[in-house]
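Omission of a single protein chain aside, the complex is shown with its protein chains in their original locations.
Chain IDs A, B and C follow the sequence of writing; residue 1 opens each chain.
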Amino acid sequence: MIKKVLIANRGEIAVRIIRSCRELGIKSVALYSDADRTAMHVRHADEAYHIGPSPSKESYLDGDKIIEVAKQCEADAIHPGYGFLSENAEFAKKCKAAGIIFIGPSWESIVTMGDKISARLKMIEAGVPVVPGTQQKVGDIESVNKVVSEIGLPVIIKASAGGGGKGMRLVRKKEDLASAIRMAQSEALSSFGNDTVYIEKYLDSPHHIEFQILADKQGTTVHLFERECSVQRRHQKMIEETPSPFITKELREQMGKAAIKAARAVHYEGAGTIEFLVDANRNFYFLEMNTRLQVEHPITERTTGIDLVKEQIYVASGNPISFKQEDLVQFGHAIECRISAEDPFNNFMPCPGIIRHISEPNGLGVRTDGYVYEGYEIPMHYDPMITKIITWGRTRDEAIERMKRALFEYKITGVKTSIKFLEKIMDNKDFNDGNYDTHFIEKHIDELLDIHSDPHLTTTDMALIGAYIDYTSKLERIGMNDFAIAAKKNEKWKEYGLMKSLQKI
Amino acid sequence: MIKKVLIANRGEIAVRIIRSCRELGIKSVALYSDADRTAMHVRHADEAYHIGPSPSKESYLDGDKIIEVAKQCEADAIHPGYGFLSENAEFAKKCKAAGIIFIGPSWESIVTMGDKISARLKMIEAGVPVVPGTQQKVGDIESVNKVVSEIGLPVIIKASAGGGGKGMRLVRKKEDLASAIRMAQSEALSSFGNDTVYIEKYLDSPHHIEFQILADKQGTTVHLFERECSVQRRHQKMIEETPSPFITKELREQMGKAAIKAARAVHYEGAGTIEFLVDANRNFYFLEMNTRLQVEHPITERTTGIDLVKEQIYVASGNPISFKQEDLVQFGHAIECRISAEDPFNNFMPCPGIIRHISEPNGLGVRTDGYVYEGYEIPMHYDPMITKIITWGRTRDEAIERMKRALFEYKITGVKTSIKFLEKIMDNKDFNDGNYDTHFIEKHIDELLDIHSDPHLTTTDMALIGAYIDYTSKLERIGMNDFAIAAKKNEKWKEYGLMKSLQKI
Amino acid sequence: MEHWKKRDKKLNDPTQFRNTIKNSMALDIKIGDREAHVQLIKKEGSKATIQIDKKIYEVDIMMVENGVYSIIHEGKSYNIEMIHGSSPKNYFVNTYYSSHELNIIDAQSRYQQNRNKDGLNNGDKIISTPMPGKVVRIPVKEGDQVEKGTTLIVISAMKMESEYKSPADGVVKRVYVAEGETINGHQPLIEIQ
Partner (left out) sequence: MEHWKKRDKKLNDPTQFRNTIKNSMALDIKIGDREAHVQLIKKEGSKATIQIDKKIYEVDIMMVENGVYSIIHEGKSYNIEMIHGSSPKNYFVNTYYSSHELNIIDAQSRYQQNRNKDGLNNGDKIISTPMPGKVVRIPVKEGDQVEKGTTLIVISAMKMESEYKSPADGVVKRVYVAEGETINGHQPLIEIQ
């Protein structure tokens, strides 16, 4: 078994990995950038080393430095978490060369699945359905026209090396095709240094449904059922649930088998996720594979009882998966909400800052995976996600009711968060009916952003009373002098300084 | 369905009940004594009413006042939680008379099970094994001698109205019998106003194992398996787990059936617990019934998925239990540790005080049910229990590892707690082997209290560094003047005042 | 035992209460379109009598955690979270049932508001951000002629880039920061004249 794991990550996922290491009796090593000395993962780990300045490129993305630290502190293995270096084949290769176990698939699997065209080809070869489209780099306009006339409009142009919506163009009319391809190619070149693009049929009301898989060195590959991830905003998942209210038992079996086939096709090892698009008629198509742990893995853990990080460590150590496919059940229903430090009512503007107060929800059926705490300053350098709430219920309805209760209980001051927006989704009728696809947020955005109630209700007056007491008691404490200065000089800087001093109270 | 529930309790159980009410869309009403204005249950509830001074007798035990508040705020039902009025038949009767639903069994069931002799008789009648002993009030010494010669020494003398170890005497030698009975009678009279005592065989290495039952008005009675509660200190449970590592599948079935029989015998309604003693040969005996929710109910919730408070509310509303006996499974293993504000290393002296900082454990498989928060002052008037940690694992080993991890993560400053003591139990070999009975703590007490490690280790030096920095930086902040005064006047009061001012920093 | 009885009183002459007040400050607080006049009438321990416009509230209010207040009013339990907005006078308030943006309008803000209304302030267009971040790009320099909508500065925070555009036609009077620089929220970045 692995004895010491270096976690090449930060935030909630680093804390989450450290937790499983501790339960297994494995030593954990944290890394921290300048911004992260007081971060939670540093406090939870057995060891912690400074890795560089705050920007990710100079710290959490500096693979050579990370491997150097791993060697010095004699870590057997590196867990990359998600994001940062987790899907970096080069890094996985370097770990191997340095004699350190990379907790993830081989670098070859990462390469194959990382390039979308090669992944599509592999899947077709393995008999896994892919979205109709080209199998190779798009060339002259005639061949493009031929493909489009076969699969039909609308189509989507995608960068083979792409991700995050960059180098993507939706084409609904034939006359826009040529220019869309040129634009996609140029965007792909500037974003990824590679202008290879390909064409896929655009599915109109798709569900984004993914399957968790696990594979060991002994040749066993299992799936841990699906996660429904269609509640997205600009390709960013906000809410995930399992089981999917959309798919049937038969479809689940078919897709599970396809997911295992997909993983076997690239000789996959460890934990991975096969993402599918499922159209309104329940046809499913391979979209891509994430060759790492996903943000939303806890909902699978809650319904199956399997600790996915522990399984990753078993597999990386050369041990078999600790259970059999036939022993797995989906026990009840789980939902995850991602909570970010952002202002949904101001175009989801990120809100880094100091947490003045936080109380997280608790009790039956509630798990939170977070990393911020009172007095902690959320750095501006990294992702705005601060916590994930995972609720479980015997039924989907119970899981939703529990999520509402959990969001109600979640109290945080100091920074703005997405909580109110998530509450609106939980109250939405279509969501409650399980009647949604990837257009859900777009479709309901006006309703979801409408949080202001009648300004003449008693609750509003209570808010006024709170503000009155808070403001006047602060004035008493800091004295009026600062205000006088601010008024006289009338400078924004003073205003800011004053705000800072008020926040410190 | 019930629409508004008044919770006649405080602390973690009040918060826990409010959570389930919220999930069901039921309004919750909190009560608070003078000491509890800022308590968590007041903040979680929809409504909150002041009920009286801090001592329980003048507030949480004042049944008439509570019923008056329930009427005024138009609550349909009262949930008594555990402790306080939960097993008070008179209160249940008064609720009924006032037209308010008492969430619990009928007052008649409480009366029957509350008197230990009448409960024993009922059980014998129903064919549930009881500990060998007398069936009635103990009278002249001859009949006592006869009973003792039948069941054999040692025996235990118990007060029929008893509880909490009062009016109890263990007798190992025949010549001590007469005086032990006299003493038990006199103690019973002064404690409970009733000198009725009876005799039971004393089991030498018993397990304390209880079964959760649920019964509805439709006549269905089910059990939700067992809880192993043998880790006790002076009849106070500290750690509970389910399934019990001691009992077999066959025994579980037999005991489950006996528990259902016991509940049916008193026409039980709602949630209740049948406590059994199980001897080293796996013979089991009815001990008593708790006609309320238990502190340790969450471990049953975690392994079965059933929300017991919701079921209580369904049943009290006249609805059937929401599941069938045959649908229930024990999914994995759950353990609960009770965390109290007490000093295990100073004879478990209670430690009320102000919470300076608290962070509760979280992540996969961890639930906490608590009620204290940063800045909250734990009142001296009530129970010292502040939180329960419940961990779940696929196996008992995983649940234990996770509990260790959770206790490790639990950080609290300002008051002393039992955490270190619980950690020592989790590290104990016998506990890990599942090899323990009710004498566990007594047997291992020296080892469990030995927490002081070598004072020359690096960790000790880190503690010294922490103390040095904390103390000197506080001196800097408060200035040296206070110290000078304290030194000059040399009064304990000054010392105290100084400590207070230091604690406020 | 009377705390659940209705206590709100509609007053014909709200000023009659004013006489009893000593040091309590009256504040105007803007919430949506409404401007509420709020004043403390009496406070004893956690019990406060507060007048909002013509309505009198008797509440039990306590700050239970940093920025979190517990209010009990006619038996109802309210949890109020005060989140600071862009200035100390700007609050975002969650009551669990609703969210509100509130602005305290004191003499100073009133004065500034009036100044702005009178157009005295029209040369004063300073671009700033509500949150800290890093300057990615400044596509303009001092002296540049810009149109309304021209991108003046691109700020990155938490993996997201935001563009700030000119609010009007004008000239870049001053650039306070440089590309690559780390900035605080509410810091002046670029001034347009």
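The definition used in the following text is that a residue touches a chain if its C-beta (ideal position, glycine included) is under 8 Å from a C-beta of that chain, and two chains touch if they have at least 3 such contacts.
Being a predicted model, the structure only gives us computed values, none of them experimental.
For the chain that is not shown, the touched chains among those present are A, B, taking the whole complex. Annotation: of B:Ala341, B:Leu364, B:Leu422 or B:Ile441, B:Ala341 touches the absent chain (contact as defined above).
The residue touching the chain not shown here, chosen from A:Tyr49, A:Phe84, A:Tyr314 or A:Tyr468, is A:Tyr49.
The chain not shown here is touched by just one of B:Ser190, B:Thr395, B:Thr413 or B:Asn435, and that residue is B:Thr413. Against the chain not displayed here, chain A makes contact via residues 29-30, 37-38, 42-50, 68-69, 72-73, 373-376.
Touch with the hidden chain on the side of chain B covers residues 341-342, 346, 349-353, 356-357, 359, 374, 380-384, 408, 411-416, 420, 451-453, 455-475, 483, 486-487, 490, 492-493, 495-496, 498-499, 502-503.
We adopt the following convention: only the chains that are shown with their structure count from here on.
Taking the mean of all protein Cα atoms as the centre, the chain whose own Cα mean lies nearest is A.
Comparing the centres of all chains, each the average of its CA atoms, the largest separation from chain C belongs to B.
Chain centres here are Cα averages; for chain A and chain B they lie 40 Å apart. A separation of 47 Å divides the Cα centre of chain B from that of chain C.
The set of chain A residues touching two or more other chains comprises 359, 374, 408. Each of the following residues of chain C touches two or more other chains: 65-66, 76, 79.
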